[in-house]
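The complex is shown incomplete by one protein chain, all other protein chains being positioned as in the whole.
Here is subunit A:
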């Protein structure tokens, strides 16, 4: 274990961002502790994980400083909560696009002073981070772009707008021709809004460059995911999840480069037979709702029980990077159409019908060499929870061991989840 690891603090910068500095001061030591226990205690990690460890050490300082400086230099910062918000267009207009905080229990009490209790923990956590002024990312953004993928989100945006300007993009919930037209219009409106904030008009070349940059980031993640599918796995599921989470807030060009460097190392490890766990380790695929940073609960339980997570069919996971945008468009209109086509392939459970997702889960199950699926559902995420019924049927029909769990960010069901995960592994081992 590297004892030198520490999540850094920068109260001066936080003060400038209007944060509740006194309250936030406790956050870095807490994260240091959790990160040491959950990540740095793992055996035989790839050396190139050092970059990602450093991203965590600088999560509240170095990266924020970078974004803050770029913002002072005239680059607007846009925050998002969903993989449907096209970051390509933010990059094209010279802005910075970052995913926002929403994966911790600590901010939920702040949210519950205003929001109803019986809604999704991710929405409550995110809202709490803003009202409590305890997320530097929330404090540095000029604008939040919300969407209509669930009821809790779309109504929370109306309240969030009181604290930070929040715009909403309407995501249709079916995939018919008329829905596609609506979506294209939404994408055009999004571009116009981003252009307005950044005070530029992103032309064909700029959009082409934005698409190229984000395609390159998604491609790097695809390469990494394909390598981790090797048995025995050269990288743990927890480390993979962390990289997928960092993908939402790191600078995209540098991130893609660092992911490729890690991939080069993993190729060598595979060649030399170096792995993080023996080939006989039970291989689990996780599907379902996203796990915003620092939500490591399920992966940590699974890997502590002696299994390895080999795929995330999730918005933090393949749903974010499985598809690229066709780069062959010849004019701006066509570019936006191709972009929309790519986004329409994302199979979020907000769609009906959504059988493509079931097919996608099964495809990824095969590709990853998994031996069972744990479907993860955040409490009150009704669409994923109900879709688990169809997923279970599809798995049972194929003899795939399947377990669905519903949980939140609190630690009080950890013992119970451990029992369920261990029993699932006993079921797989027979």
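Note that in this section a contact is a pair of C-beta atoms (placed from the backbone, for glycine too) under 8 Å apart; a residue touches a chain by one contact, two chains touch by 3 or more; residues count from 1.
Everything that follows uses one rule, which is that contacts and distances are computed from a predicted model.
Trainee: According to its UniProt entry, is the unseen chain "3-hydroxyacyl-ACP dehydratase", "Cysteine ABC transporter permease", "Acyl-CoA reductase-like NAD-dependent aldehyde dehydrogenase" or "YfiR family protein"?
Mentor: "3-hydroxyacyl-ACP dehydratase"
Trainee: By the contact criterion defined above, which parts of subunit A meet the unshown chain? Give residue numbers in ascending order.
Mentor: 396, 406-407, 412-413, 415-416, 418-420, 422-423, 426-427, 430
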